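Beneath this line is the structure, given in structure tokens, with notes to follow.
All protein chains but one are shown in place.
Coming up: chain A.
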């Protein structure tokens, strides 16, 4: 489960072969799980679609939620999975409500969210609502903290979240169905079916979930029941369809669709009147890709995607506000293997944005371009280097050249142990969003892109025991520092309208430590994951008109965050898991006096598999917030007390 660290170290000496395979390292989920569970990498015979940018992300850290971790959240959202499993901060306006991410002390607009290589942040806001992303349709969730502009484009200042859902070849027909119910009107149902032949793979998933979220807002008082949270119910659905078809020699066609919808009441703040807020969000994402490998030295990919978002929000005091966003994107990548040590990828991206919103004067149309080059040099069997570059072209803005340099060096290597040192430096950028430029009133067409320059360095210790007691232990320590300049802040400007301005310089720095331990015996398997993040984020410098204080911790950035999780399987049919997450206090404003207290959340599950013929039944009881902690991740928005969910899953083959 877990959050594991996957780095891109590859088997020395297998360069040439690895290039074709690794680029695609398709079975990404599988590979990640393998890393975690201590199995040796077994690279599939046929490469898969989708570039694997992590191959060029040497020296950085990667957190992977593999299929084992995701299996705890089959009907959940990315917000729930990341909050419990990764030392990131998610600001959640209530269960199932808007959830925005903060990686390494930056804000939500500083995280690029990529689905199969395409940025799916709302183009209006430049950020994503992690409550809208269901886990079920994605076979892998990977988080790369730190700047990665060269690899991931605009917005990858604090980090990038990479989602992918490639169906596996082979294996024939499989399916599963799951139903669950729980406290506060929680209910969910999901279906998954996949088919894998030698040259064709199909996968379909569908999910529906809902909750009333009418949880009590406090303990009983004088024998009277506490008031219950009003207006926080939601319904949500998710559908994915993925297809891969191998064509001719070395060719592959991929098609993918991801549809999400949510109809949410907007949970009022504690003490606020219930204004009966209602929000609906619908997104459709379609993708087609073709990849062709020519011999061992070249591989080319063309991908096109169409993304469509429609958001409607209103309440008693606001007539429904409509936002319709449409983005058409195309990408091409060309990878070359030069000699035995160098791999080079050249590519480009074209994006066309269209947006109609109540806040815009007219339909907005905008085109953006980017070109990039990625270079990896495996200098020696123990030293790997990368140098990447991206230049974007955005109307009326001049995003800077975004270079990245990274290195990994295996300092010490034995049969079972490896110590790898790693380092990277990167410049990243965030082009101004449509709202920041076109919102009326206040939009500022003259806004400069934000730029981030960051450095990180660390070490990874990996121990893989030989013999029958299969033990895999991996520990990683990373230190980083980043300066984000031209940080955008909305302040009252000319004419009195709130207007975004490039106001400040922000420095974030910190330490990240994580460790993963997997132990396999014939009748017992155990996994333990622990992670810790120390995050300091300060405004270093302001400009005229920016009255917020310097050198205080930014709002909603906890200084300390930690997660601990453990999973056990006994006799292959009993399951036991527990996970805890801790956050220290968070200031709720820039002035660093109002704060939300620190909290520790515990969740756990007990389950039983039962196999009947080709069907496997899994009964799982999951408990959340077991210590019944009253906490908030965003000021004034209540989170649920202790709750439980019972689920039954039937998997065929």
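Simple rule for what comes next: a residue touches a chain if its C-beta (ideal position, glycine included) is under 8 Å from a C-beta of that chain, and two chains touch if they have at least 3 such contacts; residues count from 1.
Following the convention adopted for this analysis, contacts and distances are computed from a predicted model.
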item: Options "Cytochrome c-type biogenesis protein", "Aspartyl/glutamyl-tRNA(Asn/Gln) amidotransferase subunit C", "Glycine betaine/proline transport system permease protein" or "YncE family protein": UniProt name of the undisplayed chain; value: "YncE family protein"
item: Among A:202, A:425, A:491 or A:646, residue touching the chain not depicted; value: A:491
item: Residue of A:270, A:421 or A:578 in touch with the missing chain, whole complex considered; value: A:270
item: Option touching the unshown chain, where A:304, A:330 or A:590 are the choices; value: A:590
item: Residue among A:230, A:314 or A:373 that touches the chain left out of view; value: A:314
item: Missing-chain contacts mapped onto chain A; value: 269-273, 314-319, 441, 489, 491-492, 494-497, 546-549, 555, 588-594, 635-636
